[in-house]
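One chain of protein is taken out of this complex; the other chains stay put.
In order of appearance the chains are A, B, C and D, and numbering begins at 1 in each one.
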Amino acid sequence: MISYNPKDWIRFIFDLHRSDTLVRLLPLLTGTGLYAAGIVWCLQHWVADPANSPLRQLSVLHGLLGFAISILVVFRTNTAYDRWWEGRRQWGALVNNSRNFAIKLNAMLPGDDDRNRTFFKQLLPRFAHELMIHLQSEETRYSLDEQPHPEIPDFDRRKHVPNQVASLLASRLAALHRQGTLSDTQLLLLNGELSSLLDICGACERIKNTPIPYSYSAFIKKFIFFYVLSLPVGYGLGLQYWIVPVTLFVLYVLASLELIAEEIEDPFGKDTNDLPMGRLVDTIRRNVQETLA
Amino acid sequence: MISYNPKDWIRFIFDLHRSDTLVRLLPLLTGTGLYAAGIVWCLQHWVADPANSPLRQLSVLHGLLGFAISILVVFRTNTAYDRWWEGRRQWGALVNNSRNFAIKLNAMLPGDDDRNRTFFKQLLPRFAHELMIHLQSEETRYSLDEQPHPEIPDFDRRKHVPNQVASLLASRLAALHRQGTLSDTQLLLLNGELSSLLDICGACERIKNTPIPYSYSAFIKKFIFFYVLSLPVGYGLGLQYWIVPVTLFVLYVLASLELIAEEIEDPFGKDTNDLPMGRLVDTIRRNVQETLA
Amino acid sequence: MISYNPKDWIRFIFDLHRSDTLVRLLPLLTGTGLYAAGIVWCLQHWVADPANSPLRQLSVLHGLLGFAISILVVFRTNTAYDRWWEGRRQWGALVNNSRNFAIKLNAMLPGDDDRNRTFFKQLLPRFAHELMIHLQSEETRYSLDEQPHPEIPDFDRRKHVPNQVASLLASRLAALHRQGTLSDTQLLLLNGELSSLLDICGACERIKNTPIPYSYSAFIKKFIFFYVLSLPVGYGLGLQYWIVPVTLFVLYVLASLELIAEEIEDPFGKDTNDLPMGRLVDTIRRNVQETLA
Amino acid sequence: MISYNPKDWIRFIFDLHRSDTLVRLLPLLTGTGLYAAGIVWCLQHWVADPANSPLRQLSVLHGLLGFAISILVVFRTNTAYDRWWEGRRQWGALVNNSRNFAIKLNAMLPGDDDRNRTFFKQLLPRFAHELMIHLQSEETRYSLDEQPHPEIPDFDRRKHVPNQVASLLASRLAALHRQGTLSDTQLLLLNGELSSLLDICGACERIKNTPIPYSYSAFIKKFIFFYVLSLPVGYGLGLQYWIVPVTLFVLYVLASLELIAEEIEDPFGKDTNDLPMGRLVDTIRRNVQETLA
Partner (left out) sequence: MISYNPKDWIRFIFDLHRSDTLVRLLPLLTGTGLYAAGIVWCLQHWVADPANSPLRQLSVLHGLLGFAISILVVFRTNTAYDRWWEGRRQWGALVNNSRNFAIKLNAMLPGDDDRNRTFFKQLLPRFAHELMIHLQSEETRYSLDEQPHPEIPDFDRRKHVPNQVASLLASRLAALHRQGTLSDTQLLLLNGELSSLLDICGACERIKNTPIPYSYSAFIKKFIFFYVLSLPVGYGLGLQYWIVPVTLFVLYVLASLELIAEEIEDPFGKDTNDLPMGRLVDTIRRNVQETLA
């Protein structure tokens, strides 16, 4: 995710970031520009009576459908934003639950129970870390920046790792309960936070694995494509070569909205606009370790 | 559900999938094209003074209502998408709750209690499987890919099967509680996940059995029908035969949005855009079995 | 509620159901058609220089406000749909909670405790039934299709009946708890479902008793009225008598959306689009009786 | 709140209720009408070549911004409606929780414990009543329509009264728990309803005390103002004096939507459209007293 000052308009308008839609659409815009110019050339040479050609009124199509395509594409972008924001909310909930888990364990475990404190101090942030790796489909192992804990095994990477971490947490709490370190009530108190871990994991998987329905997505792209390609036909007689920048601007706007939607509807990658999962994992680690120190 | 790469525009635009709305609308489009051409022919032959005919201004109707029909149809599609997404959320919650159920049971049951572990290992994914069959209204029996468990009966397929599975789960937990295997607190800890099963089932049934109100759905179809059929009358004098592609494109856009809405508002069938329930059931089975291994 | 196949377009378009908005608007449409024709007649006879009359430009009004009225009316219909869908969600929750209540009681009560089983088997579906009667403001008594239970009294119909049913349920559970049949934990486990009953009842009452604010509803109707009545004045000079079908179509669209909104914003009546409460009550009764059998 | 039959269109259209926006906007409409007529007079007398004046094209401004102002104002009204509906939901929750509180207490308290029953019978509805007074910022004391209860003090009206009522309820429950009348579990069962009281109170205070941000509200008003005042300038040359009714109708629509938004965004006053809190308090009192009778 790019951190930015939303009030710095100059930078927004003139800075062409590598991931800016203007840059990414450049090939498409170039091709469409040539196409539009070609259509105008054809119209100028091949249409017999340009002043009275019914082609001049073809633009009615774009007027009628201009509403539909605008509202469709803006809704599309907003739906994608809702998914992005839900992803962010889930990771925010992970931060909250990790903190609450930690302050409750801190209050419950005896102050000198180093073994358990270290165990949870390592395992709680580990869940967030493994979830990040899981969502980014990476194969890298957990880079141990601290001494490995004897009771935290190497997880089986062919299976579902966050599940294993959560299961180890649950088993540990049950063991502490059996030993009498945690009472019945204390187990109940920790239940909400424990269950939330896999709820968050599942919600992120849902967002990642379920793009908007195929036929919806295909329809929007087909609609934009035909709409833009028919623009020079409808307006070429009137606007002459001025239709080229008009077509490009309309294409730029519609395709940008669709591109942005595609980019933000899966917020768990490593693109410019994706969620700062790494930073959130660090926050969780720091907060949990401060609390359980 | 079709898995696809949302960034592969070429494929979206040119690949005519069997379920693509363009393919499904072909007969309707052909008929409407002939109708539009017929109207133009009539206008050209039968209207006395075409240049000053008040018919030329009939297009005002389409301008006034163009916005209403656009926003109505886009809202319709978004409402359908919300239902589709809620269906997906419910199945996501089923994954989450099955996982949490499994890791809690794994922590609670003694490690060598094979009988109970196998019982839950089979019954938990069974709920998801039976819910899928229930939602697809299939009569097929559960294909046993594993040895039947002596304590899991054949469910009565004339009654509500997911209900029976959940009831068997609840009874088993109560029996384990009576035997002292599960404590009071442990029963409480499992309550959320247990209740969630039938909540999810009911929510899916609600989405499946309650389409949008009849008069709303009928009105949208009537509106599209009259709007499109009056297009050639309003624009035929001006656009001549160019009104044919215009009418077809407008019809394609409006009818596609309605078709997509119809298809995704019931996400539990076996259509191209329906939810991948089979895959989710497999995920649940694999995760539960890994956890309770 | 009408069950229908959403893909059967022919039926939607040509079948004029008794409750179809086209049928219900017929008198209004007839009157407005006569009015529009009268206005055109007046314009043709009384306007001096029709070609240059400033009246020709009055249509600017409809262009400027066409957006506003379209979006307002579509939003209105969507708000009404949200209420309808919330009503459906509440009844779905009633199904879920009745089922969960039953499977928990089934697990808790001894298998041979016929007295309590019959009690709950009758009382649980009774709540749904009484809620339906309460929402439809009917005076009819509960038609006993089964032998009356000695411990279920005739409820006092001058008071709030669902309240009495829920109170009887709560008292019974408390009595079972005092007798030792239900433990502390079991009472806790049933608490969510018990509380949900009156929550659902209250939510349905809220939807039923609170239409959208009066001034909002009045404003929309006034806006539609003046907008449609000024159409023939603004377009009559240009469109001549063609303004009559245009006015009628615009009125049909706007008034239909308002009519549909009015109909679905209270989903608890006996109209065509109202919720199938009777069927849901049957589902609850059947499921509860299967479970507690 | 006005109770009304949403299907009585005649009344909606012709009945000018004292709070109707048409009535309230009368002075503004009169002034604007005179202003518009004045502008037309000036244009007719001072513009040299009216047929070719660039002023004729000024109307492009209203076309471009017509959609923005429409959607902005409709969204504004919908946001206000959401707040109104949330206020209604909160009061609905108060009804639900009071009922649940009562049926649980009724099940828990011995049937002959008149002292406690009367205490809660008076105190529970009192919360709703005090919340209403608190939200209407009234100074009036609670009108005792029943014999004062010796254990319910006069609350200190300089402090937060609903808080004191809830605190007294909590203390009473804790005292009953200490005496052994209520068990641990029963205290837990009542916790949800008890906490909900102040949650509802806080939510209502939030809606009441937080209008939409100042700069947003100011911007909408400025936008409407300049948009309407520039209408006669842009259209006066073409429409002549017909611009007066056009301007008035546009102003009526936009200002009405804003007025309605202002009125319903704070639903806790005593305006025509405000929530029927008094009736809801009565419902709570009647239901609680029936239950705890």
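Here, contacts are C-beta pairs under 8 Å (C-beta built on N, C-alpha and C of every residue); 3 or more make two chains touch, one makes a residue touch a chain.
None of these values were measured; they are calculated from a predicted model.
**Q** Given that one chain is not shown, what are the shown chains it touches?
**A** A, D
**Q** Need a quick check: the contact residues on chain A for the chain that isn't drawn.
**A** So the residues of chain A touching the unseen chain are 1-2, 4, 6-7, 9, 12-13, 15, 17, 19-22, 59, 62-63, 66-67, 70-71, 73-74, 77-78, 81, 84, 88-89, 92-93, 95-96, 99-100, 102-104, 106-108, 183-185, 188-189, 192-193, 235, 238-242, 246, 249-250, 253-254, 256-257, 260, 263-264, 272-273, 275, 286-287, 290-291.
**Q** Footprint of the hidden chain on chain D, which residues?
**A** Touch set of chain D with respect to the missing chain: 54-55, 57-58, 60-61, 63-65, 67-68, 71-72, 75, 79, 159-160, 163-164, 166-167, 170-171, 173-175, 184-185, 187-188, 191, 195, 198-199, 201-203, 205-206, 210-219, 221-223, 225-226, 230, 262, 265.
In the analysis below, only the chains that are shown with their structure count from here on.
**Q** Over half shared numbers or under half: where do the identical copies chain B and chain C land at their interface, same or different?
**A** Result for this pair: different.
**Q** Taking each chain's centre as the mean position of its Cα atoms, how many Å separate chain B from chain C?
**A** So the centroids are 23 Å from each other.
**Q** Could you grab the centroid distance between chain A and chain C? Build each centroid from C-alpha atoms only and quote it in angstrom.
**A** That gives a centre separation of 37 Å.
**Q** Among all residues of chain A, which ones touch two or more of the remaining chains?
**A** In chain A, no residue touches two or more other chains.
**Q** Viewed as a graph of touching chains, is the assembly arranged as a line, ring, star, complete set, or other?
**A** line
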